[in-house]
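Yeah, one chain of the complex is gone here, protein chain that is, but the others are all in their spots.
Labels run A and B following the written order; every chain starts at residue 1.
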Amino acid sequence: MRLDELAARIGGVLHGDPAVEVTGVAGVREAGPGDLTFLADPRYEEAAAETRAAAILVAADHRRFARPVIEHPDPLRAFFAAVALLHPPPPPPPPGIHPTAVVGPGVGLGDQVSIGPQAVIEAGAEIGARSIIGALVYIGREARIGTGCLLYPQVVIREECVLGDRVIVHSGSVIGSDGYGFRREGERHIKVPQIGRVVIGDDVEIGASCAIDRGTLGDTVIEHGTKFDNLVHVGHNVRIGANSLVIAQVGIGGSAVVGKGVILAGQAGIAGHVAIGDQAQIGGQAGIIASVEPGEQLWGTPAMPLHQAKRVYAAIRRTPEILREIAALKAQVAALLGEREAAGRGGTRNGDRVAKHSPEES
Amino acid sequence: MRLDELAARIGGVLHGDPAVEVTGVAGVREAGPGDLTFLADPRYEEAAAETRAAAILVAADHRRFARPVIEHPDPLRAFFAAVALLHPPPPPPPPGIHPTAVVGPGVGLGDQVSIGPQAVIEAGAEIGARSIIGALVYIGREARIGTGCLLYPQVVIREECVLGDRVIVHSGSVIGSDGYGFRREGERHIKVPQIGRVVIGDDVEIGASCAIDRGTLGDTVIEHGTKFDNLVHVGHNVRIGANSLVIAQVGIGGSAVVGKGVILAGQAGIAGHVAIGDQAQIGGQAGIIASVEPGEQLWGTPAMPLHQAKRVYAAIRRTPEILREIAALKAQVAALLGEREAAGRGGTRNGDRVAKHSPEES
Partner (left out) sequence: MRLDELAARIGGVLHGDPAVEVTGVAGVREAGPGDLTFLADPRYEEAAAETRAAAILVAADHRRFARPVIEHPDPLRAFFAAVALLHPPPPPPPPGIHPTAVVGPGVGLGDQVSIGPQAVIEAGAEIGARSIIGALVYIGREARIGTGCLLYPQVVIREECVLGDRVIVHSGSVIGSDGYGFRREGERHIKVPQIGRVVIGDDVEIGASCAIDRGTLGDTVIEHGTKFDNLVHVGHNVRIGANSLVIAQVGIGGSAVVGKGVILAGQAGIAGHVAIGDQAQIGGQAGIIASVEPGEQLWGTPAMPLHQAKRVYAAIRRTPEILREIAALKAQVAALLGEREAAGRGGTRNGDRVAKHSPEES
């Protein structure tokens, strides 16, 4: 595509040769001739100045570069628009049911639904219009999938679970596995029936190989717009608010309540039954064993406020030195006390009263 | 169901209107009219007093509630019985082999076995009576599945592995993947054949998306009654005793030996080759790098006794303050020593002997 056409289609202003052809997109360092790149973060200005890209998408206040530039007030957004033009997503699979798929009785399919090869849809499930059910996906009895959803190959949605509209689930994820609930009888653990559901709101994305348990009695709920990375665990009856970010390998114990706009960084662990307030941010590998106020930033195990955690983790590196210094101080103070004791004995014969008797008084 | 019928069927004693109808079950806070709820933990008494439930299952020594109550000596157990009555589990899939399943030669199937759509059972596998093999499950060559097992969709049981009776495996779990064994040749890692099996006892439950490796030579063994949560890793030749609880995202390194009745809390990591004694309890995110005595409760990385860990993790928050206090003490002691030094110099000209010479002596 010529630069002038590209600029016009993404609503940018071209400075440079309009006839230059772009055929791809790339980061500023990786770009080669023929690529469009972008500058959205000033830390990359130097790299942008040296890029081999055919053209650079920049904000209005850009530096002068040797390469043609396309000015746009939001260069990152414009870049994604260009990505969509230059790398159009592959056409969706054709609507319809692949002949190898197994679709049970009473399944409701909206318009233009696509069911991939070897998929299994159990009786009474409902799948909304334009949703794409990948190959080898399993959808359980009476599950409800909204419109415009995308389930990648080898997803499992267990019976009665509910997905909103435009939900994306990546391969290997399991929605609605039984919660981990047992009741003790002597040494044995007796399974507690898990009859709740998982209910997922609109525009949620679930990464690969996540496991989200159904509720024991009520539901496990993930509100709209929340995005999961890979290998996340969610226990039974957890509730996660809207537009939160749950990074890879986070684990959330049963009945925990996570607010809206929360960020749980990678490998963080949230104990069961705690509450995490809206907009809280939990650092990587943190261990949350008590509830968290809205907006708090925590890190560490057990977690503390981020600024404190940074100071504490810097300070504990000096504990070996602290031990040495305390030993030295103890020796010095013991020496001083020994002198005083000797002095006190000489003076008053009463060590307890030494502090009241300075040498001058004796 | 009328309350009097329900009370009779679960063996409880009704106090209240026998004609009240219950149609569902719910927790004490979530329950609405028509629901049965229960009070098993005294912390929920207040909530039970305010519940909107149609009736409450309580122990014999309950408070007086406005709602009808059913007394039962074990209200939790009685509640689960009521759950089974009011929410009977869906009928199991019909026995037989789904026409889309692929069953290899020499497969042995007990009475009433159900093989779901798209499942693949390799040659020589044995599946015990009444076991349910879900859709899209893979069972490898000569694997043996006991009676009454339930394998949810998309489980993988690799060749020669053995499951006892009444084993439940949730979707996405892999039993019998190769152990992680390599032998170094220069910079390269040469694969060590993994010819052992995984052997799982009766009444074990494996959560979703777990990975349990086969043994290198001998077997990886999980004894009866042990329950796994989701996303657990078990290395080759691990042995886990009976009735243990392994919570989500725990990782157990190769050849570790875990006792009976052990609890490994979420995200704990157990190094290879360590032994964990019976009834030990390992806290969340703990890192176990040395063997653990029976009954020990440990937490932290590297782990310490729980009561110590709690004190240590509280204390380390004060390390920045400790550093400030040590600096202040050093300055104060230096001042005192300086005085003494000055005093000593004035008196004896011999700093080393100062401690032996109090001012009075000089």
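The definition used in the following text is that contacts are C-beta pairs under 8 Å (C-beta built on N, C-alpha and C of every residue); 3 or more make two chains touch, one makes a residue touch a chain.
Since the model is a prediction, treat every value here as computed from it, not as a measurement.
**Q** For the chain left out of this view, which of B:13, B:66 or B:102 touches it?
**A** Missing-chain contact among the listed residues: B:102.
**Q** Which one, A:34, A:104 or A:117, makes contact with the chain that was left out?
**A** Final answer for the missing-chain contact: A:117.
**Q** Check each of A:133, A:192 or A:208 against the chain that is not shown and name the one that touches it.
**A** A:208
**Q** Across the whole complex, list the residues on chain A that are touched by the chain not included here.
**A** Touch with the absent chain occurs at residues 25-27, 30, 76-77, 80, 83-84, 87, 89-90, 98, 100, 116-118, 134-136, 152-154, 168, 170-172, 203, 205, 207-209, 225, 227, 229-231, 242-243, 245, 247-249, 260-261, 266-267, 284-285, 300-301, 313, 316-317, 319-320, 322-323, 326, 329-330, 333, 336-337, 340, 354-356, 358-361.
**Q** Against the chain that's been left off, what residues of chain B make contact? List them.
**A** Touching the missing chain: residues 100, 102, 118, 120, 122, 136, 138, 140-141, 154, 156, 158-159, 172-174, 177-178, 180, 182-183, 187-189, 191-193, 195, 209-211, 213, 217-218, 231, 233, 235, 249, 251, 253, 267, 269, 271, 285, 287, 289, 301-302, 304, 308, 311-312, 314-316, 318-319, 322, 325-326, 329, 332-333, 335-336, 338-339, 342-343, 346-347, 359, 362.
Quick note on the criterion: only the chains that are shown with their structure count from here on.
**Q** Just the number, please: Cα centre separation of chain A and chain B in whole Å.
**A** Spacing between the chain centres: roughly 23 Å.
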